[in-house]
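Only a single protein chain was left out; the remaining protein chains are all shown in position.
Chain lettering (A, B and C) follows the sequence in which the chains are written, and residue indices restart at 1 in each chain.
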Amino acid sequence: MNGIHDMGGMHGFGRVPQDPEATEPVFHEVWEGRVYAITRALGPWRKWNIDTGRYFIEMLPPAEYLRMSYYEKWFTRMVTLLIKTGTVTREEVESGRAAAGSERLTPALTPEMVPAVALNRNIPSSYEPGIVPKFRAGERVRALNIQPLGHTRLPRYARGKMGVIDRDHGVHNFPDTNADGRGPKRQHVYAVRFSARELWGPEASAHDFVYLDLWDDYLERA
Amino acid sequence: MNGIHDMGGMHGFGRVPQDPEATEPVFHEVWEGRVYAITRALGPWRKWNIDTGRYFIEMLPPAEYLRMSYYEKWFTRMVTLLIKTGTVTREEVESGRAAAGSERLTPALTPEMVPAVALNRNIPSSYEPGIVPKFRAGERVRALNIQPLGHTRLPRYARGKMGVIDRDHGVHNFPDTNADGRGPKRQHVYAVRFSARELWGPEASAHDFVYLDLWDDYLERA
Amino acid sequence: MSVTGAESASGGEAQQADHQHQTVPSDISLRVKSLESLLVEKGLVDPAALDALVDTYEHKVGPRNGARVVARAWTDAAYKARLLADASTAIAEFGFLGVQGEHMVALENTPKIQNVVVCTLCSCYPWPVLGLPPAWYKSNAYRSRAVIDPRGVLQEFGLELAADVEVRVWDSTAELRYLVIPERPAGTEDLDEAALAALVTRNSMIGVENLASPKQVAK
Partner (left out) sequence: MSVTGAESASGGEAQQADHQHQTVPSDISLRVKSLESLLVEKGLVDPAALDALVDTYEHKVGPRNGARVVARAWTDAAYKARLLADASTAIAEFGFLGVQGEHMVALENTPKIQNVVVCTLCSCYPWPVLGLPPAWYKSNAYRSRAVIDPRGVLQEFGLELAADVEVRVWDSTAELRYLVIPERPAGTEDLDEAALAALVTRNSMIGVENLASPKQVAK
């Protein structure tokens, strides 16, 4: 969706805020750490995937998206998805108590598992020889001019623009379909190099380039 | 500027709110009418022009732009420009009282003048034979891919896109320069017809078109 | 006069506006009253002129003006020709003049062409013929969607167009202001100009509604 989250190229947000690197806390408030940790601890239940998670932040009303802090968005997304997946009910969220007679589970993530979950590799290999790449490094491509109503990772600023395949990143899930239950539709992802002049016009520096990771389904031969 | 105001083509704002035509008030609150009227009554002082006025709404921080109601934006813009032009001071706005010893003027707009100002024509003719149009009806043009940091009336969704000159609207001020004191740079404006497929890609209807009023300086021959 | 400096584009102005918003009283109604009394005290505005302006746009200028133009175009072929050729001058015959109506263009809807007007960048609107814009016209939803999903927007207004009707969305990026001439409804052959004008809705002159025949309405 062409949501407010797709903000690459926008003006008006002012200067980049600067916190001293040495002293900025990882979490600025205690509740931020809890929101982060709860989100992570819910992961092993596999109630939703990462693309769905991103999609449900993007669907916040634009004014709310801009008003909320980063972890406030995470919190709102989590509540929405917990209810949407039937994991909890709205009444339970409002009361903060489990409904009488509701199921009591055993946490999927125990403290002993945290080092493994946080620090170990756990990802499907991206090497799938059965899935053939459509493009090779060096080929000229055009990002499609499409306007998906759902989740997409093709930003507006690159649509219709020409670039060059820089490298093949292997096979990955396709976010547009993976986000809304239509399946992972695994395919190759490439780093695509766009000149700033192609993206932003002749006043951009001839020495500036933007690299985007784009899926086969976002590209056509140019 | 590529501000939040440039929202043509965005998703996420939901359905169009519907008020019954027969009963919707012109002003939903008394203060809205006052903001509208004060803005109009300040017009004859010529402290700023219409392009500057639009620019100062666009420069609201995006979160504020989306949070504020229409006339709240007008009010904020008015206060900013009254201070910026030295018409009032920040202290006067905060206190609601004129500073001791400050000049007392005579209102530029009297009640007797209202019908004339509201209802009569008062505009420089757009017929200026000395200013030659660059394009003619039927010509194919491309909207420039430019990213002005200041005010512009070339929306992002049309940049780099091809269209056809539908008609010549005559000579008008150029908003990009008129908004920030660089002068009216008068030039021809055209209605330019873009196909929805050119703007939004092949999934758009072949029967949909968008007409934009664009200035000579926004266009090149395609 | 230059009111903007080099810092504008980098957000300096915006931050200033934001700051200022924080420092004035929190209730918008009080803040407006306070500003008005300041401007009156300084002699910048006359409160009676403000009253007259509010009264003008609440009671004297509005879509009934545009409806009269449309009704005449329906009943007077020569007028319609003048309106389509030079709308500003043709509308001036009624005395509907003034700010935001200086450069008018009339757009004729037909069974095969639906014109729809929007202003994606702000909320430009032809004040002298339609009055001040309704809330929906100023909404972010309408501004954002009219150009990318005009048929979806029209459906929300109850207007389902055949796939082969050409939709022309006019995004009011300049000082041109657009008045849509809706199709004259069937079954209105016997009505005079005033009765016809009474049928013309505001929304039909923006292009988001087509007019039903009076018989259909009566059902």
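We take it that a contact is a pair of C-beta atoms (placed from the backbone, for glycine too) under 8 Å apart; a residue touches a chain by one contact, two chains touch by 3 or more.
Keep in mind it's a predicted model, so treat the numbers as computed, not measured.
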Per the touch definition above, residue among A:Ala98, A:Val132 or A:Ala222 touching the missing chain: A:Ala98
Touch residues of chain A, complete complex, unshown partner: 1, 5-19, 21, 24-31, 33-38, 40-43, 45, 47-48, 50, 52, 54-57, 59-61, 64, 66, 70, 72, 75-81, 83-85, 87-88, 90, 92-98, 102-111, 113-115, 117-123, 126, 149-150, 153-155, 157, 169-170, 172, 179-182, 189, 191, 193, 196, 199-200, 205, 207-215
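Rule of thumb we're sticking to: only the chains that are shown with their structure count from here on.
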By number of C-beta contact pairs, the top two chains: B-C
Farthest chain (mean CA position) relative to chain A: C
Closest chain to global C-alpha mean, per-chain Cα centroids: B
Mean-CA-position distance for chain B and chain A (Å): 35
Euclidean distance of C-alpha centroids - chain B vs chain C, Å: 14
Distance from the mean Cα position of chain C to that of chain A, given in whole angstrom: 40
For chain A, residues that touch 2 or more chains besides their own: 2, 11-14, 62, 147
For chain C, residues contacting two or more additional chains: 9-11, 14-15, 140, 148
